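Notes follow the structure.
Complex shown without one protein chain; remaining protein chains in place.
Let's look at subunit A:
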Amino acid sequence: MAIVRFIVRRLLAMLVLLFVISFLVFSLLYLAPGSAIDVLLKNVPRNPETVAALTAKYHLDEPFITQYWIWLQGALRLDFGESIQTTLPVTGEILARLPVTVFLAIYAFAIEMAIGLGVGVLAALRQRSVADRGLVALTVVGLSTPAFVSGVFLLYVFSVALGWFPAFGAGEGFLDRLWHLTLPAFSLAIVGSAFVVKHVRAAVLAVLDQDYVTFARARGISRSKVLFQYVLRNAMIPILGVSAMVLAFLLIGAVFIEVTFSINGMGSLVVKAANSQDLPMIQGVAIFIALIVMGFNLLADLAYLAADPRVRNRTLA
């Protein structure tokens, strides 16, 4: 099966990429200021015993490549060692917080795509009208407002003043979580929506000019069918191409917005780890985020293949 071969090929490519990333991530230990011991000795008093213990634990007396090899063996089993700060296993800490952050990113992605598609399509269909210009201008306002600013604004209006949404926390269970994460997801989505609107508008405009749209109308096909099955169906293809990138941005963006809304996700973990130079934690987070971003990229590529028979033919031939 050509599709299986394609996926295997992509997975192998991802593996190579992960290998490169892991090497860079591991090198962080040596790129950080001070010696590796200084970095690892964060909360522990410096004395010959602790230094010897750390040296043994992290194999610091071995050559760099050997150290990397030992670390990589652990990383392959998703074992990134223990957090220097909490002394708990890094993987456990990450897995405990990952669901909230991924939930938030996907929620924001859904909102951003809904805004992007709705506004983009409307603007394209009313090209050069007042509505088009107004909508596009509005998204630019969104673009130039950082998420933590719009976050504070939304927090004040909908949480403090109106009391419709909770001001902090991530909630328990799906619906409660949805309710808790609505404001952060919106403030996260607003920034990127200008980008999506711009892409959707351009994609729809390009398709509207195509002969096959005119020809469909010339055959008396109904307006809604032309819009959804001819225009949007084809405009979706380039939009799918950028969607993986949008999701990756949101995942990174989620880190900042979690702080504003006091959500105990990856964001707070990363901020704490960065403040305290908790290297094992930073390494673990970096690898996990790389994995997720690559996974979404693969999904987007598969969706792209599903959407366009020409690409399918070219890629799977």
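Quick note on the criterion: a contact is a pair of C-beta atoms (placed from the backbone, for glycine too) under 8 Å apart; a residue touches a chain by one contact, two chains touch by 3 or more; residues count from 1.
Just so it is clear, contacts and distances are computed from a predicted model.
Not shown: a single chain whose UniProt protein name, out of "Cu2+-exporting ATPase", "histidine kinase", "Ion-translocating oxidoreductase complex subunit D" or "ABC transporter ATP-binding protein", is "ABC transporter ATP-binding protein". Residue A:Ile221 is the one among A:Leu122, A:Ile221 or A:Met245 that touches the chain not shown. Considering the whole complex, the residue from A:Glu93, A:Glu258, A:Asp278 or A:Asp308 that touches the absent chain is A:Asp308.
For subunit A, the residues touching the absent chain in the complete assembly are 127, 210-212, 214-223, 225, 229-230, 233-234, 237, 307-310, 313-314, 317.
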